[in-house]
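Just one protein chain is left out here, and the rest sit where they should.
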Amino acid sequence: MDITTLTPLFNFDEMAGAAQNSNGLTGRDILSVAQFDREMLSYIFARGREMREMVQRVGGVDMLKGYVLACLFYEPSTRTSSSFIAAMERLGGSVIPITSGVKFSSVSKGETLADTVRTLEQYADAIVLRHPEIGAAQKAADYASVPVLNAGDGAGEHPTQALLDLFTIREELGRVDGLNVAMVGDLRYGRTVHSLTKLLLRYDVSLRFVSPEILRLPLNIMNKVIDASVDVRETHEVADVIENADVLYVTRVQKERFSDLAQYEGVKDHYVITPDLMEKAKNKMVVMHPLPRVGEIHYSVDNDPRAAYFRQVKNGMFIRMALLAAVLGKA
Amino acid sequence: MDITTLTPLFNFDEMAGAAQNSNGLTGRDILSVAQFDREMLSYIFARGREMREMVQRVGGVDMLKGYVLACLFYEPSTRTSSSFIAAMERLGGSVIPITSGVKFSSVSKGETLADTVRTLEQYADAIVLRHPEIGAAQKAADYASVPVLNAGDGAGEHPTQALLDLFTIREELGRVDGLNVAMVGDLRYGRTVHSLTKLLLRYDVSLRFVSPEILRLPLNIMNKVIDASVDVRETHEVADVIENADVLYVTRVQKERFSDLAQYEGVKDHYVITPDLMEKAKNKMVVMHPLPRVGEIHYSVDNDPRAAYFRQVKNGMFIRMALLAAVLGKA
Partner (left out) sequence: MDITTLTPLFNFDEMAGAAQNSNGLTGRDILSVAQFDREMLSYIFARGREMREMVQRVGGVDMLKGYVLACLFYEPSTRTSSSFIAAMERLGGSVIPITSGVKFSSVSKGETLADTVRTLEQYADAIVLRHPEIGAAQKAADYASVPVLNAGDGAGEHPTQALLDLFTIREELGRVDGLNVAMVGDLRYGRTVHSLTKLLLRYDVSLRFVSPEILRLPLNIMNKVIDASVDVRETHEVADVIENADVLYVTRVQKERFSDLAQYEGVKDHYVITPDLMEKAKNKMVVMHPLPRVGEIHYSVDNDPRAAYFRQVKNGMFIRMALLAAVLGKA
């Protein structure tokens, strides 16, 4: 093989230019929603829109041809891993799928996360990490020289989920400023609710938090909301918010959270979205859910044009395509 | 990225033409052998032959470049999943391999099959589904807007297996009409036997069913055979059919099917294919098996040119390539 005659898969000058156009994301880790100000969000969403248009028109491109992504999942998450895999493949890149075997493998037998990550970066150009422990993604990023994308670290962050949630609101309703966003269900433990709330505080929104008493938003998040001086109310009933909501972001109320099952039985139906309830909602609004759902949105709501949760799933692929292209220097 | 300057991965006019040439399969689900009449079978087999020639000559092409296939296996089946993966890859497409992790993942934690399928179709252009329950593939297809290919739904159907079986008979012997086909072993529970039998009834064949008494062909299949007025006989001994058989389709007689083990011990050797037995067979005939085998065909038969079971495996890849190309509109 005469290396001098190879057609380069990318042009270095062009890449340098691209890096300037990646809004500073080239080579960066994606660890937390705290990284994303409004300008950066606008940039990511513009790229997400380009990805959607590209997929609709041609399915896939060669933008990341020759690049390899390691998907390292210490706990299985078919939805998230499939989204990243499809994103990388539609950009022409390849994947090392470590999506179910980690716990059986020598990699996890006593090896530190730091060593595992420094091993995988020898093979791959970026690493997607799902890990059950808070802070795992930051730790991985501390050791890796390639970009690390946090795909969920326990009760910590899941930034790409929050980005796709916000992107969905923006795409479905044309704007974020001025919207009334109601979060419903388990607001205490719901990681997606916390991250999306943080992002929404960068906009001029009204927030409504609807939950059972024992699943109210934690203090630390609520204090951030208060500090941001946005219009905010808490309530126990979806009925209180349904008429004015532009966005109904629904999460699951898990039986396991209640020590008193009678209490659970007493409240659970207050947080189920039904066609009857939807009749009271605006004509132009959206129902969202991070999925999987287990009964908290009636299946008969699925055909309502306001049911956006599957479009939300698709937006996840576009946002991850945008992020992968950006951190790998392809603007 | 300026979307207007992208070279499309496919040409829409050409695709429209291809759709006309895909014999009506573009966008269709592949759920049951009942979908395939003789004309459709001829079409699929012609395409399968083209795929074989292409693989032999160049290994792979870019026909499905930019397409993504989700392989969703609720129960592991290395043979079938590997066959679909290789088929998609040799056509230039990409795969989301969900072949072992489903049962551990949140996708299966209470989420309905309908929701899982509607999630995956956001990422993928087609879905291959293996599921332990009868009717699962039809249910998935009811919800998915992308093509669903049934890779086995419990005791239900496994249509791509039946197609590759029939294709193998056609390719090995040059025709199907006029052949004497003997099915051997577990005819009661053998899903592959039932599906292949249904397909064979579209041709002018003689059928011989060889099994222990308790593993005879079920009533519903036998009645279909009788209604088709084909030449048919049942027997307990391979020796009764070996001399006239053009096809010996062997399946495993599982010890677990017998409540009386003495009965099993008494009959099991009647259904084992040995070199001695092969001496009585025609010079031009084939031995087939859906695999895996566990002793029911002697390993010493493998070198017999009439042993077609590994060629049969390869035909599975060609048939799946033909089906993927057809349902994705690439004729």
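Going by the order they are written in, the chains are A and B; count residues from 1 in each one.
One rule holds for everything that comes next: a contact is a pair of C-beta atoms (placed from the backbone, for glycine too) under 8 Å apart; a residue touches a chain by one contact, two chains touch by 3 or more.
Everything quoted here is computed from the prediction, not taken from an experiment.
Asker: Which is it among B:Asp37, B:Glu53 or B:Glu133 that touches the chain not included here?
Answerer: Selected residue, touching the omitted chain: B:Glu53.
Asker: For the full complex, which residue in A:Arg118, A:Arg188, A:His270 or A:Arg311 touches the chain that was left out?
Answerer: Counting the whole complex, the residue in contact with the absent chain is A:Arg118.
Asker: Just the residue numbers, please: which parts of chain A touch the chain that's not shown?
Answerer: Missing-chain contacts on chain A: residues 1, 3, 6, 8-10, 65-68, 70, 94-98, 100-102, 104-107, 109-111, 114-116, 118-120, 122-125.
Asker: In the full complex, which bits of chain B touch the chain not displayed? Write them out.
Answerer: 50, 53-54, 57-61, 63, 76-79, 82-83, 85-86, 89-90, 97, 99-101, 291-294, 299, 310-311, 313-314, 316-317, 331
Here, only the chains that are shown with their structure count from here on.
Asker: Let me have the rounded angstrom distance from the C-alpha centre of chain A over to the C-alpha centre of chain B, please.
Answerer: Centre-to-centre distance between chain A and chain B: 39 Å.
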